[in-house]
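Have a look at this one before I ask anything.
For this view, one protein chain was removed and the others were kept in their places.
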Amino acid sequence: MTVWDGQKNERERRLRDGRHLAKGKVVASADATRLLEAIIRPGDRVCLEGDNQKQADFLAQALVQADKSRIHDLHIVQSGIVLPEHLDLFEKGIATKLDYSYSGPQGGAVARLLNSGKVELGAIHTYIELFARYFVDLTPHVAITVARQADRDGNLYMGPNVEDSPVVVEATAFKQGIVVAQVNEIVAKLPRVDVPGDRVDFIIETPQPFYVEPLFTRDPAAITETQILMAMMTLKGIYQPYGIKRLNHGIGFNTAAIELLLPTYAEKLGLKGEICTHFALNPHPTLIPAIETGWVTQIHSFGSEVGMDAYMAARPDIYFLGRDGAMASNRMYCQVAGLYATDLFIGATLQIDLAGNSSTVTQDRIAGFGGAPNMGSDPHGRRHPTDPWLKAGREASSAHPKLSRGKKLVVQMIETFGKGLSPSFVEKLDALSLAEKLKMELAPVMVYADDVTHIVTEEGIANLLLCRDADEREQAIRGVAGYTEVGRGRNKRKVEELRARKAILRPEDLGVNPLDVQLSMLAARSVKDLMTWSGGLYDPPAKFRNW
Amino acid sequence: MQTLKLRHRAVGPLKGKRNTGIVGVVASGNCEALFERTPSEKTCEVDIRTSVVGFDEVWKLVVADFVERASPGGIRVSINDGGATPDVVMLRLMQGAALMEGN
Partner (left out) sequence: MTGTHASNQRSSSSSAESAGSKVLDQAGMSWFLATARHRVENLFEPGSFVEFLPPSERVVSPHLDTFGLPSAFDDGVIVGRARLDGTDVLVAAQEGQFMGGTFAEVSGAKLVGLLRAARDNAELPRAVLLLLDSGGVRLQEANAGELAVAEVMRAVTEARSAGVVVVAAVGGRAGAFGGAGLTAATCSAIVVSEQGRIGVTGPEVIETNKGVEEFDSKDKALVWSVVGGRNRRLLGGADIYAEDSFDGFRKAIGEALKRASPFSLKSLRAEQKRLAKRAKRFAACEQAVDMWKELRVPDPAAIRDMDDASFIALLEKHGETSHDAR
C-alpha cells in the first residue's frame, strides 16, 4: 500500500525525539546541541541561516559540537557561508555537501576547503535561485533560523533583519521539515510577527544577541579621487542620458561615491527628481545625505545594516516599515524587485575578460555571488516598458521597435588596476582557471558578457550596447582598459572609431571637469558626517567610529 | 630616483593665459605636476622624477595619451612622483591642463 504521509510521520518521530528537551516549544540553551542531535538525521538537507547579514551563530556553534557519529554527511543549503563555524561543519565531517550563494568574509577559507576535497560543491547560486530551489529540489529537512524575539507560541520578531527567514521557514515548514529558532529573548508579546508560530517547532533563548555583519557601511574617507571621477562619469554618461530612476547599487566605494555625489555634483547638474528616486537597496549609510536632501522617494531592502534602525524608523516615507515602526526587509522580495522592477544595476567586480564576462573569483578566494548576478542580469520575462529600458533595447537591436524587448542596464564599474596593481582586465578569468582546476562544470562568472551593457573605468565608459560584433566589443573593452596588457593591446584606430560613435566615452567627451574631481565634492567626508546628516539617528558600529 | 625626459609635438598650444599652475601632492600613490608655459607653442615637455623605478614604458604611454587628449602645446610639465598609479598620473595631468586653461 502506498504511503502518502511518510514525511509527516518522519517529522512526528523527530519532534518526539526533540520534545523531551522542550517545555512547550522552548528549549534551554544548554540543550541546544542535544536538540539538534535529536532532530537532525544523517544526510539531511539543513539550512543554518547563514544570511548575508544576520547569523544564527549560537546554533551554528551548537551544531559544530554535535556528535559526528549521530550527525554526519549533512547537505548544507544556505545562502551565506559567513561564520568560521559554517566551515568547521565540513572540517569536522558533520557536513559534506554544500549549495550556497555568498561567502564574502570566508572566501579564502571556502577556496581552501574546496581544494582540500572536504566539500562536495553542488553549485554557487544567486540568492533568488537558491531560494527557488528550496521549493523544488533543495527543500531543507531542518531549518535553523534566528530572530530578535519570540513568544511562547513560537511567533518570531526579527526587526529590520528579516532577510531570508520567511522563505527558508515556509519551504521547510510546509514540506514537513522542522524549524528551530534561536532568539535573543522570549517575551510575552511581540512588536510584530515576521514568522508565524505555527511554522516554528523549537525556540532557544541565547545568552548573547545574534551576530550581524555590518556589510554595507563604507567610510567616505576611504573613497579615492579616481572613484569620484568614475562616479561623475557614470552620473553624466549613464544615469543622466538614460534617466535612471529605478535602480540597485552594489556594495563598494565606487557606488558609495555616486551616492555621495547626488546632493552635490548631480544636484548642480539639475538631476534631482530625474534620477535615483526608487531603490532596491540595502540601507546604505552613504545614501543618507541624498535622502536628507530629498532625492530619494523610496527604498526596499534585502536586509538591514548595523546602526541604521533608528534612522529608518524615523523615515517611514522612505523605507518599508512594519506596524511596529521598525524597517522590515525581505531578501526574496527585494531580489525579485531588483530583477524585474529596476532599470539599472551597477556594481564593482574584480576581473573582466575580453568578451565582458566578469568575476570576483580569484585563485585563492571564492566570495560567491550573493545577489549580483540576479541584479546584474536582463530579465527576459519583463514586459513593462520604461524609458531607460526601451532606450537600452533600441541601442542593442535594430528590430522593429514594437517587437524588440527593452534591456536592463547592467553596469560594471572597475578601476583598471586593482589591489597590488593587479590588472582588472584579463584575457582569461581566474574563475575559468579555477573551474578547470576543481573540475567544475561552470566557471563562477558573476555577470555574463551578454548581460553587461556598460563598463566604467577611470579611462572611460564602454557602451557595449552600441557594439555590433565580438570584435567591436573587444575593442570597446580594450579601449577603456587603461594601461593593463589588455588596454595596451588595443587597436587605436578602431577605438577612435568607437569613440566617434559614442560607444566609448572619455571624461572630456562627457564634459567632466577634472578640477571637479576632488574629495571635497563628496557630501560626507566621514562616517561622523553621515551621522550628522542623519540628525544623530544613525548609530555607526564601533569599528567605524574613529572619533 | 629615476628621471625621465619626454618630448612631444602637440597639435596646437594649450588654451588659457595662466602662466604656471600646480596640482597634486607628493605622497604615497600620488604626485605633483607643475605646469609652466614655454615659448615653443607646439612642443610639450614632460620631466618626471620618480622614486619607483622600472615603469618607463607606462610613463611614456600615459604622457603620449595626455598629449593627444589635451593638446598641451607650449607647456612644460614637471612631475615629482611618489608612486602614483597611471590613473592618478593621468588625472593630475588633465587637472593641470584644465587649471592652465582656466582664468
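Note that the chains are named A and B in the order they appear, and that numbering of residues resets to 1 at the start of each chain.
Assume a residue touches a chain if its C-beta (ideal position, glycine included) is under 8 Å from a C-beta of that chain, and two chains touch if they have at least 3 such contacts.
Here the structure is a predicted model, which is why all the values come from computation and not from measurement.
Undergrad: I'm checking contacts with the chain that's been left out. Which of A:Ala150, A:Leu190, A:Ala231 or A:Leu269 qualifies?
TA: Touching the chain that is not displayed is residue A:Leu269.
Undergrad: For the chain not shown, which residue from A:His278, A:Arg331 or A:Arg478 touches it across the whole complex?
TA: Counting the whole complex, the residue in contact with the absent chain is A:His278.
Undergrad: Which residue among A:Pro105, A:Pro191, A:Pro214 or A:Pro241 touches the omitted chain?
TA: Candidates A:Pro105, A:Pro191, A:Pro214 or A:Pro241; residue touching the omitted chain: A:Pro241.
Undergrad: Taking the full complex into account, what residues of subunit A touch the chain not shown?
TA: The missing chain touches subunit A at positions 236-237, 240-243, 245-246, 264-265, 268-269, 274, 277-278, 343, 384-388, 391, 502, 505, 509-513, 515-516, 518-521, 525-526, 528, 531-532, 536, 542, 545-547.
Undergrad: Write the list of subunit B residues that the hidden chain touches.
TA: So the residues of subunit B touching the missing chain come out as 1, 20, 22, 25-27, 30-32, 34, 36, 49-51, 78, 80-82, 102.
In this section, only the chains that are shown with their structure count from here on.
Undergrad: Please tell me the distance, in whole Å, between the geometric centres of subunit A and subunit B computed from their C-alpha atoms.
TA: Whole-Å distance between the two chain centres: 41.
Undergrad: Mind pulling up the subunit B residues that touch subunit A in the complex?
TA: Those in contact with subunit A are residues 58, 61-62, 69, 85-88, 90-91, 94-95, 97-99, 102.
Undergrad: Would you pull the subunit A residues touching subunit B in the complex into a rising list?
TA: 225-226, 229, 415-417, 421, 458-459, 482-483, 488, 506-508, 513-515, 517
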